[in-house]
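One protein chain is absent from this view; the other protein chains keep their places.
What follows is chain A.
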Amino acid sequence: MPTIDKMIFGNGPLGPSLAPWIRQRPTLQKFWARWSNWYKNAAGYRQKGYLYDDLIPEENPTVQKAISRLPANVSYDRVYRMRRGLIQSMLHTSLPKEQWTKAEKDERYLTPLIEQVVAEEKEREEWDTMIVEKLRQRKEGKKNIFG
């Protein structure tokens, strides 16, 4: 399970999330899922035809890279939803009810890719800031201190 600071700071552009912590606890997740679904419906994006991942702020290099990795058809669908949603916002209406996003269709198509990019950036940073030390010297040094 991730530590608290990783949950808050280690998520990149996805922002702080308690989701991994909640997912570890099945009872809590069962209780929480009801509220989360209620919240998502109340937020109003499903009524405009968006998916949850359409709402992630994209104005940063990490998410831009993740978007560039989307398969072509998923990328077109994303743009289509954005344009449709923009028109609904301008008209101050919602889509007809049969076109609302259904809960089972509301899948996280972008989050795994953002996580992949974040992991790559983290790995690169680790390699860029690594310190090479000779194993034998370190062992000898330790021996001197404790022995």
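Basically, a residue touches a chain if its C-beta (ideal position, glycine included) is under 8 Å from a C-beta of that chain, and two chains touch if they have at least 3 such contacts; residues count from 1.
The rule is simple: contacts and distances are computed from a predicted model.
Student: With one chain of the assembly withheld, which option in "Peptidase C13 family-domain-containing protein", "Small ribosomal subunit protein mS23", "Cytochrome b-c1 complex subunit 2, mitochondrial" or "DNA-directed RNA polymerase I, II, and III subunit RPABC4" matches that chain's UniProt protein name?
Tutor: When "Peptidase C13 family-domain-containing protein", "Small ribosomal subunit protein mS23", "Cytochrome b-c1 complex subunit 2, mitochondrial" or "DNA-directed RNA polymerase I, II, and III subunit RPABC4" are compared with UniProt, the left-out chain turns out to be "Cytochrome b-c1 complex subunit 2, mitochondrial".
Student: Among A:Ala42, A:Val79 or A:Val132, which one touches the chain that has been omitted from the display?
Tutor: Going through A:Ala42, A:Val79 or A:Val132 one by one, A:Val132 is the residue touching the chain not shown.
Student: Suppose we count only contacts with the excluded chain; which residues of chain A make the list?
Tutor: Chain A touches the missing chain through residues 68-69, 71, 120, 123-124, 127, 132.
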